[in-house]
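Removed from the display is one protein chain of the complex; every other protein chain stays in position.
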Amino acid sequence: MAELIGGLGTSHVPSIGVALDRGLRDTPDWKPFFDGYIPAQKWMADHKPDIAVVIFNDHGNAFFLDRVPTLAVGVADRYKPIDEGWGPRAVPDFEGASAFSWHFVDQLVENHFDPLVCREIDVDHGLQVPMELFFGRPDAWPVKIVPIFVNTIQYPIPTPQRMWDLGRVLRRSIESWLTDDRIVILGTGGLSHQLQGTRAGFLNREADRAWLDEIGPNPEKYRSMSREDYVETFGSEGAELIMWLVMRGAMDARVKTLHKHYFAPASMTGAGMIVLENEDAA
Amino acid sequence: MAELIGGLGTSHVPSIGVALDRGLRDTPDWKPFFDGYIPAQKWMADHKPDIAVVIFNDHGNAFFLDRVPTLAVGVADRYKPIDEGWGPRAVPDFEGASAFSWHFVDQLVENHFDPLVCREIDVDHGLQVPMELFFGRPDAWPVKIVPIFVNTIQYPIPTPQRMWDLGRVLRRSIESWLTDDRIVILGTGGLSHQLQGTRAGFLNREADRAWLDEIGPNPEKYRSMSREDYVETFGSEGAELIMWLVMRGAMDARVKTLHKHYFAPASMTGAGMIVLENEDAA
Amino acid sequence: MSDQIPETPLFVRSHGDIGYPLNKMAMSLCQAENREAFKADEEAFLDRYGLSADQKRAVMDRDWEAMVRLGGNLFFILKISAIDPVPITAIGAAQAGMSHDDFVYGRLGKVRHG
Partner (left out) sequence: MSDQIPETPLFVRSHGDIGYPLNKMAMSLCQAENREAFKADEEAFLDRYGLSADQKRAVMDRDWEAMVRLGGNLFFILKISAIDPVPITAIGAAQAGMSHDDFVYGRLGKVRHG
């Protein structure tokens, strides 16, 4: 059967991608941020996944407000970087793990999820930036992807528990995928930020560091927080942290936190990442 | 609180609408079919709902295969009849019960459903025909609508149990809707038909009559049938009968079957309808 | 979802993959301007959509059985039938391999009037 080799969490702030595009990676403003990802890049290069399942939110690019999917899954063979208003970014197209995507969709519907199944869709910085942070900027990506789009823009957004349960179905899908595929899961978004209202610029460094410390060993409290709790603690846009719960829910109850990194502010966000492995992993 | 005044089930065969458009209602081919709906029309006129929640499947009109929603809910103020290839039909636009729609969407997401939330969408014969069968062809519809779109076209389609659970959330949404609205639920589609493959033209009159007899008093067996069972029993396109389970799941455990009617074939379908009231209804 | 009920194709992933260009072309016929373009030059219209040679021939021949076999989903190919137009029972009869009368009055059991 397929192997879940690890779960990573990371911010997907668009300014990170812009910094890479403009060659600012080693400037004093950005170097401490990017350097913190080096251990994760090494982990990824050593562990050689075949498939990266990436959970992120579309930021008003692939979807408009006319029809907002609570949950969407890509089943395509190919995903292009989308024009978000600045022209499409010069990153390579992503190859889709379409067979596994369809298997996952079957499992989702059988397990009472209601996905929007997307054969044609493009991907924004929410997926591009995590891929660049962990895989660099290769000529071609060394993995195929399965994009999972979660609505975190228009209320009602899904509950943290729902995200956890989605992770459990993802885990079952991996376990019932009868191939040698090595699969890594990227939960993305956050950490704390608020972009709207007079509290714009809100950051909660303390809560962010606690998240990075606790999401591995003690995720239950994050699963049982309400959506309002997330907004209050992490800021209105920080509520997208619920997407890391998909990754964490797919992992074992007991995990090892191999690497973590925090840097604030990256643009208007508390940014960072984590690398988790199942404790009983070979 | 709002009142669930009843649940109706009906076919939504497009030829029914065409027959009305062409003035064929009283021809020998069609008269027995349409006459059977008269008691339901009288029921509807007597019971005066404010809102009709209509569960149906889009037939490749509002949605294409590029992005197939397992479950979509309309939240618009207005829905127009869509061009399905013959030009839009000359039925009046539908006014949307948008406030109740949004309340229902909140309840859905809180109760772990993952709807596609549609502010802009048009409706095909799947909704138009049931409305015409029960309300006639007025200058303006006497109710507002909430359209619920279920994918029954591309596998995987939802499970019967999922449809029942959707009905339970719809019921809770009605009970928590603090207005005087009188709400009727229309489950639509079916009955037996198969439009594809060498078994095209398949009908199962016996199973259809049993469905109409049993969906009121003994729905459990239909809830626990598999999707394969539906296809085998009712034909591949007859599997859309699962949508009646949304209506039935929203009703009480004990219901009265006030009217039922069956007529086959209407085009290539076993057609018919049912009118149910909660047994303890005032 | 097993695809094994006799004589009953289900619209599973493989059918959708193969039929995608055909279904997309058919969907476009929901717009009046596309119907006009189709009627004006059918082959050129089909060529815009990347149908396979077999799919193109099936459409131009109005071979409904072949269209379904080649991944066409009934609800989309119905929009092709709107062009001529052709009744849905003819599409059913073609797939069942029966004459229209046998299909309607035999298999469907429709009662003849007057």
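Here are some notes:
We just call them A, B and C in the order they show up, numbering each chain from 1.
As a convention for this text, a residue touches a chain if its C-beta (ideal position, glycine included) is under 8 Å from a C-beta of that chain, and two chains touch if they have at least 3 such contacts.
Everything quoted here is computed from the prediction, not taken from an experiment.
Across A:N111, A:Q154, A:T179 or A:T257, the single residue that touches the chain missing here is A:Q154. Contact with the omitted chain, checked across A:R199, A:K221 or A:R254, is made by A:R199.
In the complete assembly, the contact with the undisplayed chain comes from A:G60, out of A:P39, A:G60 or A:G136.
Within the complete assembly, residues 15, 27-29, 59-61, 64-66, 82-87, 153-156, 194-203, 227-228, 231-232, 235-237, 264-265, 267-268 of chain A touch the chain that is not shown.
Definition applied: only the chains that are shown with their structure count from here on.
The distance from the centre of chain A to the centre of chain C, with each centre set as the mean of the Cα atoms, comes to 41 Å. Distance between chain A and chain B, defined via averaged C-alpha coordinates, is recorded as 38 Å. For chain B, residues that reach two or more other chains under the stated contact definition are 65-66, 154, 156-157.
Multi-chain contact residues of chain C (touching two or more other chains): 1, 13, 16, 20.
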